[in-house]
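To start, I am sharing the structure in question, which I have written as structure tokens.
Only one protein chain is missing; all other protein chains are in place.
In this document, chain identifiers A, B and C correspond to the written order of the chains, with residue numbering beginning at 1 in each.
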Amino acid sequence: MDGIWTKKRYASRFAAVVAAIAGVLASLPAPAFAMHISEGLLPASWAVLWYVVAIPFVALGLRELQRRNEEFPYFKPLVGLVGAAVFLISCMPIPVPTAGTCSHPCGTGIAAILIGPGLTVVVASIALTLQALFLAHGGLTTLGANIVAMGVAGSYVGFGTWLIARRLGVPWIAAAFLAGLLSDWATYAMTSFELTAAFHAGSSFSAMFSLILIAFVPTQLPLGILEGILCAGALRFVRNRKPELLRMAAAGGAA
Amino acid sequence: MKAIAVTGVHFTYDDGTEALSGVDFHVSEGEFVAVLGSNGSGKTTLIGLLVGLLKAKSGRIAIGGQEIGSLSAEELYKRVGLVFQNPNDQLFAATVEEDVAFGPRNLNLPEEEVQARVTEVLTAVAALPLRGRAIHHLSFGEQKRVSLAGVLAMRPAVLILDEPTAGLDPAGEAQMMQLLKKLNREERMTVILATHSVDMLPLFANRIYVLDRGRVLQQGPSEEIFCHQEMIVRAKLRLPYVSRLMYEMKRHDGVPIDGLPLTIGEARAQLLELIPKEMILPGIEEIGP
Amino acid sequence: MKAIAVTGVHFTYDDGTEALSGVDFHVSEGEFVAVLGSNGSGKTTLIGLLVGLLKAKSGRIAIGGQEIGSLSAEELYKRVGLVFQNPNDQLFAATVEEDVAFGPRNLNLPEEEVQARVTEVLTAVAALPLRGRAIHHLSFGEQKRVSLAGVLAMRPAVLILDEPTAGLDPAGEAQMMQLLKKLNREERMTVILATHSVDMLPLFANRIYVLDRGRVLQQGPSEEIFCHQEMIVRAKLRLPYVSRLMYEMKRHDGVPIDGLPLTIGEARAQLLELIPKEMILPGIEEIGP
Partner (left out) sequence: MFDLFSDIFTYRDNALTRIDPRAKLVIALAALIAVLTAERVVLPLCVFGVCLGTVATLRIPAKLVTARLAAPLSIVAVLVVIQTFFTGTTPLFAFTVAGWHFTAKAEGLRQGALLGARVLGSVSVVFLLSVVTPAHRIFQAFRWFRISRNWLEIAILMYRYIFVLMDQVADLAAAQRLRLGYTARGRAMRSFTALAGSTIIHSLEQAKRTHDAMRLRGYRGTMPFGPLPALGRRDRLITALCLIGIVSARLLEWGVSK
């Protein structure tokens, strides 16, 4: 692995790699699912490691589910249905201007606002399992890694943003926008991190990380913004139409 | 001129269900046509093809004389409008006014024109007082009429409705059908409706297509269609109740009835001819309204 | 013994809509009772009260002689079973078998008993071959029957159905009503159904309650109910088509008709008496089946 990242030819190599990755990514049938790490891509050791990271978060979410289900018997059907809705939203094609194709939102931001981050991890783990099994997006072996990126990073960052922004007195619509935006970017940063960790072999970690990050920029930067708009817009829609429903789902004083 | 011309259309869903197999379906401008068929006979699929939501595997579909594939979205949806069965799946704005204005605004009309259209169509469906109301506070019948208004606001030449009277009570059903009749007779709008309820149809539809398992069993004016009792049963339908009564009297009791009366008015006229004058109570005329 | 006794019940939704105002509703064991009312008349609200989903503001509700408030959830659900209007609300498991077994398993029955009940109720609703199928692959009519099976598996003493025939085609409607009739006559199950379709009712219901804007306008056997044409119209309903024909002939043409025939059979019998024998075609008997 010598020579590639040596100073002299760094710039042109770097540009070439970015162009190559971005070019092929744009031609993918569903670029957003490039955010799911494909089945078989991670070496066994990494696959296991990410499982080990993911499982405590899922267990935490399940504990919360059990607890809130006892207070409020409605809760499991509610989580299941919100999960189904978020699954569908994440399957809806949205037009991404730069990629020239349609892409898909993650939906974790809005889910975290609705049912809280812990349960969003649970829902995301189920959605990812269904997608891995029946749609060949993501995979069973890479499930742990994908849960960490989509579920854990996405929902905790999204919910944290929402909470902090609300505490700081940011209007809810802006807070929702930020939550959607940052949850999407967090997912993408985490996925890039996971890919780098597995494949930087030999080359410098930070160089490869920034490389992958930048390669995804043309699609993920606007996609994050669209996700923010979606999150804010959908929340506004529900608030306008049926505010009482939000109270029902509310986690942590949502909306 | 043909408003709609469908010839030899086949359609198969991705999972292999053959929903339409060789359907011919023609509607002239200004007609009121009903597509009659049991659950799963392919009505909704046919409608999906007509409005371009589904693509036919083979066969030709022309709207107003032009191939459906050659029309832009804008041209197509000025020609055909679809009212869905469940208004809840169709109304997505917060208020009645916003929802009805959705289509005209997307046509980039000036705001006065948009408002004028909203007033016009809400008047047409007798829902003007609902203008400022929130959608989710409307009753089912009101929702149905508002969803019709939203489609009318696009001024489609052909209005297609999927089970317009499903879930409506008798009064709502009659009101909806009167409304459609008025649009058809007075505004010369072509109306196509899919349904499996047979009793109201004879009064309204010029022509009926009977659909069964993806095939057109028969088509023609309602008097003709309901003469074929076996065909009707094969399509898992039934005769209108009044016709059924007359059919049984004619067939099993040998009462001499001309053709097959479809409406209460026709049946009454025929029966009165059969009943001797002296049976009729004298002076009863005064009691009647 | 009264299976259901509702006296002076009022109910107001959170948003202030007064959905029921002073309703009395009594059903004896083994009866087949229909609650007839237009959209928004309060049928679903009344049902919600009967099964304990809603709590009445005032008035008394007793199920099988016991106050509804004093019954444990388990006792209540063994006494009343509710089939929802939309089968999707009720079919929440992945397959037919799992869904039907949901209730019995909640009753902590041994597994053989659960399986036996599943077989029994699926046979009763003619859906045994669907046992292993996924719910989302069933047709609408099949879903309706399976959702009925799921409730029957709880062996409720009283079966309540919200618009059991809504959305079904004529064949499916007839099948569903026959099924309910059989459950009522053969299994002695008390059946209560809410509907706004009038034509099938006279054949099946022992008694009809007419509901309008949260009030019971009238109750009684169907022959009585449909004699009150003005009351029916006030409730935004209509007479069954056959009765309408007979009513118009009696009222406007002065034809001497006894009472008001409600079914095709009754109407046919009465009309045949009025038509002179010599009008009837000779030898036609042979042609009839």
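Convention: contacts are C-beta pairs under 8 Å (C-beta built on N, C-alpha and C of every residue); 3 or more make two chains touch, one makes a residue touch a chain.
Here the structure is a predicted model, which means the values were calculated and not measured.
Trainee: Using the touch definition from the header, name the shown chains in contact with the chain that isn't displayed.
Mentor: Result: the unshown chain touches A, B, C.
Trainee: Among the options C:Gly37, C:Gly64, C:Gly150 or C:Pro202, which residue touches the chain absent from this view?
Mentor: Missing-chain contact among the listed residues: C:Gly150.
Trainee: Which of these touches the unseen chain: B:Gly16, B:Pro110 or B:Gly132?
Mentor: B:Gly16
Trainee: For the chain not shown, which residue from C:Leu107, C:Ala174 or C:Leu203 touches it across the whole complex?
Mentor: With C:Leu107, C:Ala174 or C:Leu203 as choices, the missing chain is touched by C:Leu107.
Trainee: Of B:Leu49, B:Val151 or B:Leu271, which sits in contact with the chain we cannot see?
Mentor: B:Val151
Trainee: Of the residues in chain A, which ones touch the absent chain?
Mentor: Looking at chain A, the ones touching the missing chain are residues 1-4, 12-13, 15-17, 20-21, 24-25, 27-30, 33-34, 38-41, 43-44, 47, 58-59, 62, 65-66, 69-70, 73-74, 76-85, 87-89, 91-95, 97, 110, 114, 122-123, 125-127, 129-130, 132-137, 139-141, 201-202, 226, 229-230, 232-238, 241-242, 245, 248-249.
Trainee: Residues on chain C that touch the omitted chain in the whole complex?
Mentor: Touching the missing chain: residues 51, 53, 73-74, 77, 81-82, 84, 86, 88-95, 98, 101-103, 105-107, 111, 114, 133-137, 150-151, 154.
Trainee: Going by the touch rule given at the top, which residues of chain B touch the chain that is not shown?
Mentor: 13-16, 51, 53, 73-74, 77, 81-82, 84, 86, 88-90, 92-93, 102-103, 106-107, 150-151, 154
In this text, only the chains that are shown with their structure count from here on.
Trainee: Would you kindly say which chain has the C-alpha centre located farthest from the C-alpha centre of chain B?
Mentor: A
Trainee: If I count C-beta pairs in contact for every pair of chains, which pair wins?
Mentor: B-C
Trainee: Could you please state the distance in Å, as a whole number, between where the Cα atoms of chain A are centred and where those of chain B are centred?
Mentor: Computed value for the inter-centroid distance: 46 Å.
Trainee: So how far apart, in whole Å, are chain B and chain C when each is placed at the average of its C-alpha atoms?
Mentor: Result: the chain centres lie 28 Å from each other.
Trainee: Report the inter-centroid distance (CA atoms only) between chain A and chain C in whole Å.
Mentor: The computed centroid separation for chain A versus chain C comes out at 49 Å.
Trainee: Any chance you could list the residues of chain A touching two or more other chains?
Mentor: Counting only residues that touch two or more other chains, chain A contributes none.
Trainee: What part of chain B is in contact with chain A in the complex they form?
Mentor: On the chain B side, the touching residues are 94, 134-136.
Trainee: Would you mind writing out the residues of chain A in touch with chain B in their complex?
Mentor: Listed in rising order, the residues of chain A that touch chain B are 240-242.
Trainee: If we count contacts the way the header does, which residues on chain B are in touch with chain C in the complex?
Mentor: 37-40, 139-141, 166-172, 174, 196, 198-199, 236-238, 240-242, 244-245, 248-249, 251-256, 264, 267-268, 271-272, 274-276, 279-282, 284-285, 287-289
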